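Every protein chain but one is kept in place in this view of the complex.
Each chain carries a letter (A, B and C) given by its place in the written order, and its residues are counted from 1.
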Amino acid sequence: MTPEPIRILVTGGTFDKEYNELTGTLFFHDTHIAEMLRLGRCLLDVEVRTLMMIDSLEMTDDDRRIIAEHCKSARESRIVITHGTDTMIETAGHLAREIQGKTIVLTGAMVPYKFGSSDGLFNLGSALAFVQTLAAGVYIAMNGRVFPWDRARKNRTQGIFESV
Amino acid sequence: MTPEPIRILVTGGTFDKEYNELTGTLFFHDTHIAEMLRLGRCLLDVEVRTLMMIDSLEMTDDDRRIIAEHCKSARESRIVITHGTDTMIETAGHLAREIQGKTIVLTGAMVPYKFGSSDGLFNLGSALAFVQTLAAGVYIAMNGRVFPWDRARKNRTQGIFESV
Amino acid sequence: MTPEPIRILVTGGTFDKEYNELTGTLFFHDTHIAEMLRLGRCLLDVEVRTLMMIDSLEMTDDDRRIIAEHCKSARESRIVITHGTDTMIETAGHLAREIQGKTIVLTGAMVPYKFGSSDGLFNLGSALAFVQTLAAGVYIAMNGRVFPWDRARKNRTQGIFESV
Partner (left out) sequence: MTPEPIRILVTGGTFDKEYNELTGTLFFHDTHIAEMLRLGRCLLDVEVRTLMMIDSLEMTDDDRRIIAEHCKSARESRIVITHGTDTMIETAGHLAREIQGKTIVLTGAMVPYKFGSSDGLFNLGSALAFVQTLAAGVYIAMNGRVFPWDRARKNRTQGIFESV
């Protein structure tokens, strides 16, 4: 079971939000994915690409086309995408219509990685495991669970993903 | 893809080591698995049982029989075992000889969860994902990778698991 | 040098901001001062009172009157006030005009305590030390330094306090 190469596409989301101590607001600076992979002592053959650094509420159709292009052109057939949770399913649907023959797992976090109580490292660990073992398709990995993209919805009241 | 119930068997290991501030040494108190599952906002149907709280260098054949008994008698067919890394493969071999028809994933940590730089949350996330998706068998999940139990060894010089 | 009793008055500020994972915004819930004192293994004779839980930009003259009343009526003559940094000096000035014969130290944080990179614990440690050793008066303790209230200003560009 030699691990196949995996591409990680970074789009921002809560995962990568930081605290601006001058303004007291949250903002995007750099992705923390490389640091998280080091923390997890990850030894997978992983290539990380930052495509954008945005809140998923601001993601446009153009942004989704860019993500789909990168999924298509990637030489890897196993892809993890870090993404804000608010429109994760919308992006997943777009990718499902555009991409065939690849295993794509979208994941995110409810709390920024840099804050003490983040679920990010747990989610990244699960997403990287799911992407190695699932058949081609587009999936959401959150809360330790995995959903085919068209079987999940975000429950905004509870901040969780659930089956539909 | 409604998640099947998962049993987590806790045996101790670096995962759960804490710092005794009176003696300056590391010791076992209670498992941190429940806290880690909360941090990961885990919504799987998980039942956690603490079997022992030991360094895996001190694990005896009797201990391994106890673990095997719990794997057999568990009503769940998907089981994650947290375990010290030093003899993880030995325990995995014992379970492979004793248990049929269940997916068992052993995982651990190189750094205690309570220390800032632990790989524990990443490993737990990946182990819970692998246990949901892999066929029956006994596996090691470390460093983002998964190994059939008889295809892994711990490289003690580098503190990683690798294929054999 | 038996430590005199100290009163800590909590008013909120960045110190106590938390991340709301449902809305992705920062908010106030409960103070973390008791938790921080435990973390510091603090053995001073300290009484903590939460007066309000607000961003100091929203602090009104009425709020400042409440703080001054509590400083006056406290049986302790040594008082630490946790406060947002934006109007910390304004509150300090108000207290200096109203209170005589007590040592009052205001402190705060640039980053919330719950975020990994907070200066809060360092500032609380220094404020509790300054309040034990300084003569009566109103002071600002930030960045390891202490300033008489009328000799400090917040440099908003750099997020630090400096002498005037």
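Throughout what follows, contacts are C-beta pairs under 8 Å (C-beta built on N, C-alpha and C of every residue); 3 or more make two chains touch, one makes a residue touch a chain.
Note that the structure is a prediction, hence the values are computed from the model and not measured.
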Contact set (omitted chain vs shown chains) is B, C
Among listed residues B:26, B:66 or B:96, the absent chain is touched only by B:26
Per the touch rule stated above, chain B touches the missing chain via residues 14, 17, 19, 21-22, 24-26, 55, 110-112, 114-117, 156-159
Note that chain C touches the chain not displayed via residues 1-3, 36-37, 39-44, 46, 110, 117-119, 121-130, 132-134, 141-148, 151, 159-160, 162-163
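Quick note on the criterion: only the chains that are shown with their structure count from here on.
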In contact with chain A as well as chain B, sorted by label, we have none
Chain with Cα centroid nearest the overall Cα mean is chain A
Mapping chain A onto chain C via their CA atoms needs a rotation, nearest 5 degrees, of 180
CA centroids of chain A and chain B: separation to the nearest Å works out as 25
When centres are defined as mean Cα positions, the distance from chain A to chain C in whole Å is 39
CA centroids of chain B and chain C: separation to the nearest Å works out as 44
Multi-chain contacts in chain A, i.e. residues touching at least two other chains, fall at 110, 117, 159
